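Shown here: the complex without one of its protein chains, the others still in place.
So, chain A:
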Amino acid sequence: MKRYKQRVAFRDHAAEAALFTRRAIVGFLFVIALVGLLLTNLYNIQVNDHAAYQTRSNDNRIRLIPVAPNRGLIYDRHGKLLADNRPVYSLEVIPEQAGDLDAQLDAISTFFPLSADRLEQVRQRLRVSRRFKAQTVIPQLSETDVAAFSVNQHRFPGFYVEAGLERFYPHGASLTHLLGYVARINNNDQIRIEQEGERARYAASRNIGKQGIERFYERTLHGEPGMQEVEVNNRGRIVRTVNAAPTEAGQDLQLTLDLGLQQHAERLIAGRRGAIVAMDPRDGGILAMVSSPSYDPNLFVSGISSNDYSRLLNDNNRPLINRATQGQYAPASTVKPHLALLGLEKGHVTPKTKIWDPGWWQIPGVDRRYRDWKRWGHGWVDLNKAIAQSCDPYFYELAYNTGINDISAFMYEFGFGQGTGVDILEESSGNMPTRDWKQIRYKEPWYIGDTISVGIGQGYWTATPLQLALSTTILANSGRRFVPHFLKALSVEEQLEEQLPQERPPLELERPESWQHIQQAMYLTAHRPGGSGYRQFNDAPYKSAVKTGTGQVFGLAEDADYDDEEVAEHLRDNALFVGYAPFDDPQIVIAIVLENAGWGGANAGPVARALFDYHLDPDYIAPWDRVDELVEETE
């Protein structure tokens, strides 16, 4: 310490202070120099390179986002909504923000009841998806769910609720086979979209029409996407919209369909396998098209679960098939009027021609007997009786005299053996056999016996219910031919614009009076005692023309598999019906096929009568309502 004191005494404080001040100034100059360096660098960044950084800043935050257009709505002929767009909320997650995703998903699944199956599906998808891209966890949340989740959202980082519009079919299974449905765009759809150069239009769309009207009018219904210029944050979440080019909604469709008639028809054959087609013969518009059983199209909209799908696929009643356009049935006696017309046209018979029916018919010189459905025969049979009572031998002989070539060619004119051109793509052409067809298909020549079977609408001849309806329409119209269709009107700038029906050149006969002879015979079927439709149709407040049929089972569809255990039931006859009303001014044509239902007149007839009544009789009361009245009266 002593030494220190001594030393302190020798210190030159003034010099030290001056030295310090000099050093402090040097230090300050050094500070100034370094600040200058900072400022020079900052000036370079902020002023000289400003434009470049400005661009990069905008690139960071501005994104162009395509916006899906609202899909056009679909209405029935009376303006009732058949396909709606419904606001839906879905639970989405951005994996990157969710932290421990597995734990979060477990937590979510206790919050929302989420099946293990579904949970596994989500996990699988999340494993392969990009981490910063939103993925749907739950496609549909109720508003209660949304409210409950919003309160608890802080517990689930990375999860959020997204609102959007989704297709909804308010009438469920009633219209599935004709409306079809929309569902998620899959790989095949994507490839098709790319090939058609439509990628930009579908950039924001999640769903596409898969069946029926939704598929056929996809371009019309879809609309034009909009563009949104949005500001996003570093996680790509949209913060605000800077600019937007509006979307153009798809066009609304009005169908020729009558929802009431459709639902009535559906209810009349509920629980049975079969199809009904009702058409307006004045323009070919389809009033009703039922295929039973059906299924709920809403299942497909947000992605059907594999369980539900395999249940539909493995259902023995084959609900996925549209029986009205894809079911191929032996037309049976329903085509006898057409065959008779051909006989008249070719001069093989006249309205007066009578043959003797002992209950069977033989090819001349051959022993084999072709039976009439009535074992003891119809006795003397003319054209009217042959059609009204569906006398088989009359048509055996007629077919024998006409030959398959003429039959095929003529029936082709009625639309058999080819697509009808209806505006849904799920359609089979049925089969109108020819000699060549059999040679190619079976490597066998055409036998005369084949012609005899075709003569009563059996054998190789198959037709869809829609073809039956179309051919009956041509009969009712005396040869005028419309293309069957669903489209009635399209919305153009908020206005519904009626679409003209497509018409093919009429079927001209050399003896046009033959039309009246056949129509008269069908009229008598409904209105003369002994006619196969007399019991069902004679007391109606309008006149009708009908033909019943009872088809031997040939096949449900070309690809139908026969289950051994089911064969017994499947061997029962199909009940068929075609007809139109009112007789003088046809407004409705109906074709019905009820699979394995038995006798056509007794089984399909009452269904047709109820539909005619529904359409034409203002005082009509549905059978189920009448039963209620009776019960009330007796009480």
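Throughout what follows, a contact is a pair of C-beta atoms (placed from the backbone, for glycine too) under 8 Å apart; a residue touches a chain by one contact, two chains touch by 3 or more; residues count from 1.
The working rule: contacts and distances are computed from a predicted model.
You can't see one chain of this complex, but its UniProt record names it "Peptidoglycan glycosyltransferase MrdB", from the set "Sugar ABC transporter permease", "M42 family metallopeptidase", "B(O/a)3-type cytochrome-c oxidase subunit 1" or "Peptidoglycan glycosyltransferase MrdB".
Which of A:L42, A:A244 or A:I448 touches the hidden chain is settled by the complete complex: it is A:L42. Where chain A meets the chain that is not shown, the touching residues are 4, 7, 10-14, 16-17, 19-21, 23-25, 27-28, 31-32, 34-35, 37-39, 41-43, 45-47, 49-50, 52-54, 56-58, 60-61, 231-235, 239.
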